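Just one protein chain is left out here, and the rest sit where they should.
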Amino acid sequence: MKKQWLFLMMVSVVLLNGCMPSRSVEENAIVQIVGYDVGEEERIQGTVSIPQYGKSEDKQAASELYLTVEADSTKDVEVEIQKQSSRPISIGKLAVTLYSKELAENDLADFIDVLSRDPRLSRNMFLGVVEGSSKDLIEGGYTQDETTSKHLQGLIENNTLYNFPSTSLHDFLYAYYAQGMDSFLPLLKKHETFVELSGVGFFKRGVLVAEIPDSAIFTFKMLKENFIKGMQEIPFEGGVIMMENIGSNVDYSLSGPTDNPQFDIKVKLKAEVNEMSGIKRDASPELAKEMEEKFAEFFNKEGKELISLFKEKGVDPLGLGNFAKTRRGDFDLTQWRDNYSELEVNVKVDVEITEYGIFS
Amino acid sequence: MNKLNNSQGLKIPENYLVTPAYVFFLIHSMQVGVGILGFEKYLVEKAGFDAWVAVLIAGGILHVILWMIYRLLQNGGGDIVEIHKRIFGKYVGGFLSLLFCAYFTLLAFTVLITFIEVIKVWVFPGLHVWVFTFVLLLLVYYLVSGGFRVITGVCLISVIIGLPILLLKYFPVEAGHTMNIYPVISHSVPDILAATKNSILSFIGLEFLLIYYPFIKDPQKSKKWAHYGVFYTTMIYLISVLVTFVYYSEEQLKQVVWGTISAWKIVEFPFIERFEFVGIAMWLYVILPNICLGLWGATRIPKRVFKVKQKYMVILFCIALYFPAVLIDGRPMIDSVNNWSGQLGLYVLLYIPLLLILKTITDKVRKRT
């Protein structure tokens, strides 16, 4: 009998004391976007967007709540926002974090440290740099989607399938911490009713040092990774050809001594041409041949330009140093950095046009 | 081979024995514990991305040690307690056995507190440790009180449930940079050996064979299963190491405390995201055999040495584990406990060849007289 009482007592103690302080999902203010701007007096300005889900009938998040605070640090932003919110802030579902260009050109190191430390954050989160104020971009209100978070998430996610190289918090941190590799982030620009992915910004450690426009993204992605989609506009004999990528393969190889290595980047691109505007010639094997050569020339030139930009700014988003490190046992980082601007990198793009659409 | 030794061995009733094949699960599930969630960091610190070689070397060393353990037990007349008694006599032998008991307890304790820390860091920062530990130990007591067969069952279930977790490795590989792995070894031999030492720390657990050996039916037949077990563990560790190397950059990995859990974060299904919660919850199945077998081994030694009832010993040890587990807090402290138990484990592994030599000598001497 005594045993049973003891057991009962134990159970009730466990039940009464064991429960974690908890809030059900709908009672949380689920932050989906955070944007940081430069605030007054060395402080930062944080803006969050919290979706307000509709009641029973309409199942979609009808509106968003925007809160803006001035704070000293990232964590402080959370604290300050809590002061303005009726519900506890939950940052577990944070999908997009934005930094204004001004902030990024300054230094993002402190922010990145928090990002890599907090266990609540998703590693699939997107980061982005905003041309202008991130507050304005978040509060923009876009017609395509119900909420800004959905819009931005969809925008970046969709574009990584096409021209934009894959990006996420994890990719960023990987390059940020890696030796001989630098990170990059998408540049976002606010327009009246939509947000545009306007280019790529390159970081040296936590500082934004270089950027390329929208038109060069394809070449960058081509040099960076293998992919099977994406389009590039290429001038050809006074007209313009839309080249559709159906399979691009990149291969790095390293030759020469370690103190003076030579890189060869070989790209094999299979393409499809569907649209030729302003070109007065009929599609023929000869034309295809000419196009292939022209395209290769175009990409070689573009690639060279990109590489020289990287060398000039001293950034290595392609991870050439990282590559050299895995291939060469006696890799020395400081030596590599010193020699980077004189590094010899050959880009060789090989284009093969295989299809002309369903009409020939 | 020796009549004298076989005559007075430890006999366990038939219905408490397990078949040789279970040694595979016993060895494997004891080796894999909390270590696998974050051991890559310690390897990379020493040998960078060449650490996978260290894992293979460590696996090889363990095969040798396993062979030694079997040699030791072959005609040792039962378990470690019996061997100690025969070599060192009743008192010194008993004392040495008690050291083993302390070591086993420490192992169980390390796993317990590390798991609680994982929960505190990743899931519930405000966990009421004293309630949680209490319930967890209650569960452990329930399982241990079922005896060795039940613990073997828990080991088996843990291996089966651990299999789907392995499949999750696909996600980081897909997101990773396969060019990180390249069979060029740039680190010096001492570096790799240091990494080997570090990886052995997460491989410890097969020395429990010393205590549960009498519970195996046809123990000599279990040899191959034990070796399979060690091999399987080595492979799993190798896969884990390679996957984290693909997923993280070298410098990044040095700063990531729980590499595997961080990698679970990217697992996404249409109906579920953020798999680390599920992973940690499932990890309970993986660590429970560690704690249960640790506690069982630890309490069996006093039973064998002092002839006390194991039932009471289990309760006593649970209480003994409970208070330190509740009081210990913070990463540095837990890290140092992990280090101690790792060091101790290393000494235990070094002690086994020594014991084998001593045993061979005493056997020879006895034969002559």
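All chains are identified by letter, namely A and B, in their written order; residue positions are counted from 1 within each chain.
Note that in this section contacts are C-beta pairs under 8 Å (C-beta built on N, C-alpha and C of every residue); 3 or more make two chains touch, one makes a residue touch a chain.
Here is the rule we use: contacts and distances are computed from a predicted model.
Undergrad: Identify the UniProt protein name of the omitted chain, choosing among "Spore germination protein", "L-arabinose transport system permease protein AraQ", "Na(+)/H(+) antiporter subunit C" or "ATP-binding cassette domain-containing protein".
TA: Cross-referencing UniProt, the chain left out corresponds to "Spore germination protein".
Undergrad: Which residue among B:K46, B:R274, B:R300 or B:K359 touches the omitted chain?
TA: Per the contact definition at the top, the residue touching the missing chain is B:R274.
Undergrad: Sort through B:Y142, B:F306, B:F323 or B:W340 and give me the one touching the missing partner chain.
TA: Missing-chain contact among the listed residues: B:Y142.
Undergrad: Among the options B:M282, B:V337 or B:L358, which residue touches the chain absent from this view?
TA: For the chain that is not drawn, the touching residue is B:M282.
Undergrad: Check the options B:W67, B:F88 or B:F124 and report the residue that touches the missing chain.
TA: Final answer for the missing-chain contact: B:F124.
Undergrad: Determine and list the chain B residues touching the chain excluded from the picture.
TA: Counting over the whole complex, chain B touches the hidden chain at residues 18-19, 21, 119, 123-124, 127, 132, 135-136, 139, 142-143, 146, 149-150, 152-154, 156-157, 160, 268, 270-274, 277-278, 280-282, 284-285, 288.
Undergrad: Touching residues of chain A against the unshown chain: what are they?
TA: 14-15, 18-20, 22-26, 28, 30, 32, 51, 53-56, 58-61, 90, 92-93, 95, 120, 122, 150, 153
Just so it is clear, only the chains that are shown with their structure count from here on.
Undergrad: Which residues of chain B touch chain A in their complex?
TA: It is residues 49, 121-122, 124, 126-128, 131-132, 134-135, 175, 177, 179-182, 184-187, 247-252, 255, 262, 265-266, 268, 273-274 of chain B that touch chain A.
Undergrad: Taking the complex as given, what residues does chain A use to touch chain B?
TA: 13-14, 17-18, 20-21, 92, 116, 119, 122-124, 170, 173-179, 181, 252, 319, 322-323, 325-331
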